[in-house]
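What you see is the complex with one protein chain gone and the rest in place.
And now, chain A:
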């Protein structure tokens, strides 16, 4: 986490000078301390097994591809039949256990246009879909399968 803050500082300050590095070190150390003590963040998220990092990269690549596809689909709905849609609210149970993975799943669902996560309650998610075909198979998406695998490797560790 310290390294992440330091890199962010260097990127935003726009150059590697002694002045920027010294201030960056001080501010990153302070922020790392604040995040771990006061906010209780777990810095191990960022330095896991290489296989887990690779799985995360694959997940985000898949997410971006799905976001673009869903965006084009919603654009088509906007131009072709905006009044003939059948919006739907779907409750479904997710097998994911940890809050972190549930949050990732619901964020991914919200980021893909056409579906928005409305509520999460007792291991169930409420999702609003713009059109009924967009809600098909929402309870077992590729996102969920990938996250389940990632969660599985985490439990084993």
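FYI, a residue touches a chain if its C-beta (ideal position, glycine included) is under 8 Å from a C-beta of that chain, and two chains touch if they have at least 3 such contacts; residues count from 1.
One rule holds in what follows: contacts and distances are computed from a predicted model.
Chemist: Assign the chain not included in the display its UniProt protein name, restricting the answer to "Succinate dehydrogenase hydrophobic membrane anchor subunit", "Proton-translocating NADH-quinone oxidoreductase, chain L", "Sugar ABC transporter permease" or "Monovalent cation/H(+) antiporter subunit G".
Modeler: Cross-referencing UniProt, the chain left out corresponds to "Monovalent cation/H(+) antiporter subunit G".
Chemist: Going by the contact rule already stated, which one of A:1, A:31, A:55 or A:126 would touch the omitted chain in the full complex?
Modeler: If we include the chain that is not displayed, A:126 is the one touching it.
Chemist: State which residues belonging to chain A touch the missing partner chain.
Modeler: So the residues of chain A touching the missing chain come out as 8, 11-12, 14, 64, 67-68, 70-72, 74-75, 78-79, 82-83, 85-93, 106-107, 110-119, 126, 128, 130, 135, 138-139.
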